[in-house]
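Encoded as structure tokens, the structure appears first; notes follow it.
With one protein chain withheld, the remaining protein chains of the complex are depicted in position.
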Amino acid sequence: MSNFEDLYRDIILDHYRSPRNRGELAAPPAHRVEGFNPLCGDEVVIYLDVRDGELRDIKMSGHGCSISQSSSSLMTAAVKGKSLEGVRQLVDAFLDLMTVGESGPATDASHNGDDELRRWGELAALRGVVKFPVRIKCATLAWHTLLQGLNELSPP
Amino acid sequence: MSNFEDLYRDIILDHYRSPRNRGELAAPPAHRVEGFNPLCGDEVVIYLDVRDGELRDIKMSGHGCSISQSSSSLMTAAVKGKSLEGVRQLVDAFLDLMTVGESGPATDASHNGDDELRRWGELAALRGVVKFPVRIKCATLAWHTLLQGLNELSPP
Amino acid sequence: MSSFNALRVRADVPELRRFVNGRRITYLDSASTSLPPRSVIEAMSRYYELRHANVHRGVFQTANEATEAYEGSRSAVARFINAPGGGDEVVFTKNTTESFNLIARSWGATHMRAGDVVLVTEMEHHANIVPWFQLRDAIGIEVRFIPVSDDFRLELRDLDALLRDVKLLSVTATSNVLGTKNPVEELARAAHARGALIAVDGAQSVAHGPTDVTKWDIDFLAFSGHKVLGPTGIGVLWTRQGVLDTMPPFLGGGGMIADVRTDGFLPAAGVARFEAGTPPIAEAVGLHAAIRYLDALGMANVSAHEDALTADALTRLSETFNGRVRVVGPCDTRERGGVISLDVAGVHPHDVAQVLDQFAVCVRPGHHCAKPLMRRFALAATARASFGPYSLRRDTDVLLEGLEAALKLFG
Partner (left out) sequence: MSSFNALRVRADVPELRRFVNGRRITYLDSASTSLPPRSVIEAMSRYYELRHANVHRGVFQTANEATEAYEGSRSAVARFINAPGGGDEVVFTKNTTESFNLIARSWGATHMRAGDVVLVTEMEHHANIVPWFQLRDAIGIEVRFIPVSDDFRLELRDLDALLRDVKLLSVTATSNVLGTKNPVEELARAAHARGALIAVDGAQSVAHGPTDVTKWDIDFLAFSGHKVLGPTGIGVLWTRQGVLDTMPPFLGGGGMIADVRTDGFLPAAGVARFEAGTPPIAEAVGLHAAIRYLDALGMANVSAHEDALTADALTRLSETFNGRVRVVGPCDTRERGGVISLDVAGVHPHDVAQVLDQFAVCVRPGHHCAKPLMRRFALAATARASFGPYSLRRDTDVLLEGLEAALKLFG
């Protein structure tokens, strides 16, 4: 599979065309947090419904490229219903995955075994992004924004 | 004769080693004028004794390279005793000689006939300077200073 | 008239031979930076191989040669833009952006007071906006904007009112987003009639058609080497002599002084006073080669060539995509240059550019450093294709092919 096809996998395009958890939650009681990528103008708004240490519901709106939109859709699907601790762990792991060192990707999910892939589930579709360093910011925008929202709710 | 030998002619070296009209005049009654080349630090001080429209006496002091020193020495010898009008004409002609256009010297005294050479006398020794554009400022410092002095005495 | 042959220009530009993703490069990003021809690259290499030395004050031969090369470039720039006062009006900066900062901090800070107005336009590049905000924050001037109409032109009906209290009108000759060409001569007349000066941003115009600061009757012109087939690291600020003489130094250091003592300094006369430190010498040599190259092409020819390409591209974009690809800019080529901003239905500019990269087509997605303009048209970004003298009709073929693919992938 070429890098290009690895970037625009079917799952990505599917989430771009039919984003999950799109919409708003009344805030308050929900928590609203905004993320912005000044370089490309992408914007994401996330609504968090947190109760009893659990992310009961999450919605997102905003606009951006296919990578940022599908990444936020995939994210909402992955974190919804999880414990806050579980969410934090996933966010950290994802941002780690998206980190490129001086000489290319630090972690390349495609070299990892089945276990690893199973752990990531649909999110593994985003692993192709690391080969396009300029697009990493697109893929991580929603995740940074979510992290910021969690920190606002309960400082780490 | 190489350009280099043409620059450092014997007359130049002679005037550098034994400058004519070196010294000061009491000012007033003489007129004192200073010239300065900020790029190389050369300095010339000229004293003018002007009476009845004639440059009765001229002295110079200061420090600088062989070209600036010999040029001022040659200048004093050439202008002393001349009418102010004659001095102005000579200064203009000399500054003209030292002007380089975009594509090299505008006037090249060496191409001129014997007449021309006779007119310049010892000053003709300075004609080699035009082949060294960075040294032209050295050769003209005293002349610009003299012109300034004349203008201070009687605005043109 | 000089001879012009775009195929020959293309052959002169080494980067255009490169293959990316299995295809020869289709370079449509000249509005960001232009690709230098071999003669420019070689002029700089030869300079470094043979005559590199620091300029000014040197006595040895290569130092003289370097100085002549540097000053020769200054004179060539002056001739190229028809500067009435020659090289004495040409300051070398590092880019267009520094040129505008120089205008703001030297001329602006000296000649403007709190309440005075600098009039720019909604279609300016940040380089001609941010320095004025900085000056506003420092001394309290007002920064006023000429609006842009729905048909992508300057809205000049109220120009006379807009010019009230204006000391400087600062405007781009050609928009780097819309492609709009502004009526520089008319604006110069209006500004001067109100006692204001006029600065022109030539970043997008100088490489694409004749520049004549005398005929335009303007006071400042700024542009960048890297956008006129020249190198990075050099820019130009031309300033009319009578204005230049009233401007204090900008940066301080070697070369811009007449004297320095432990209690103060005296600035140098002329353009030297704006060139602190070792200047971009090799870059001036490269810029000279670029100007020589453009001159040989003939700027009127370049302009005609790019106009034809633009007209063709606009027609084909509209015929092929039937509204699915919108051009954000005027459609009449008499009012615009070869900068074509695209809004592709349902496809984000980043994705457009990414798909086009598969076809080795180089276009730029983003706000193009013109955020006020993007806001004006409620756009976050566009995908921008732009022509240069080496562009060919076949570049548009590949662009259309790539746009089809993008629409298909995301449709």
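Letters A, B and C name the chains as they come in the text, with residue numbers starting at 1 for each one.
Rule of thumb we're sticking to: a contact is a pair of C-beta atoms (placed from the backbone, for glycine too) under 8 Å apart; a residue touches a chain by one contact, two chains touch by 3 or more.
No experiment lies behind these values; they were computed from the predicted model shown.
Shown as candidates are B:Tyr16, B:Tyr47, B:Trp120 or B:Trp143; the residue that touches the absent chain is B:Tyr16.
As for the chain not pictured, it touches chain B at residues 4, 7-8, 13, 16-17, 39-43, 63-67, 69, 132, 135, 138.
Annotation for chain C: contacts to the undisplayed chain at residues 14-15, 18, 20-21, 25, 29, 32-33, 35-36, 40-42, 44-45, 48-54, 57-63, 94-98, 100-101, 104, 122, 125-127, 129-131, 133-134, 145, 224, 226, 231-235, 249, 251-257, 259-262, 264-265, 276-283, 350, 353-354, 356-357, 360-366, 369, 371-372, 375.
Against the chain not displayed here, chain A makes contact via residues 38-40, 102, 132-135.
We take it that only the chains that are shown with their structure count from here on.
The chain pair B-C and the chain pair A-C differ in C-beta contact count, and the higher one is A-C.
The greatest centre-to-centre gap from chain C, using C-alpha centroids, is found for B.
Rounded to whole angstrom, the centroid-to-centroid distance between chain A and chain B, based on C-alpha atoms, equals 80 Å.
The distance from the centre of chain B to the centre of chain C, with each centre set as the mean of the Cα atoms, comes to 47 Å. Centre-to-centre separation of chain A and chain C, using mean CA positions: 39 Å.
Taken residue by residue, chain B touches two or more other chains at no position, since every residue touches fewer.
Among the residues of chain C, none is found touching two or more other chains.
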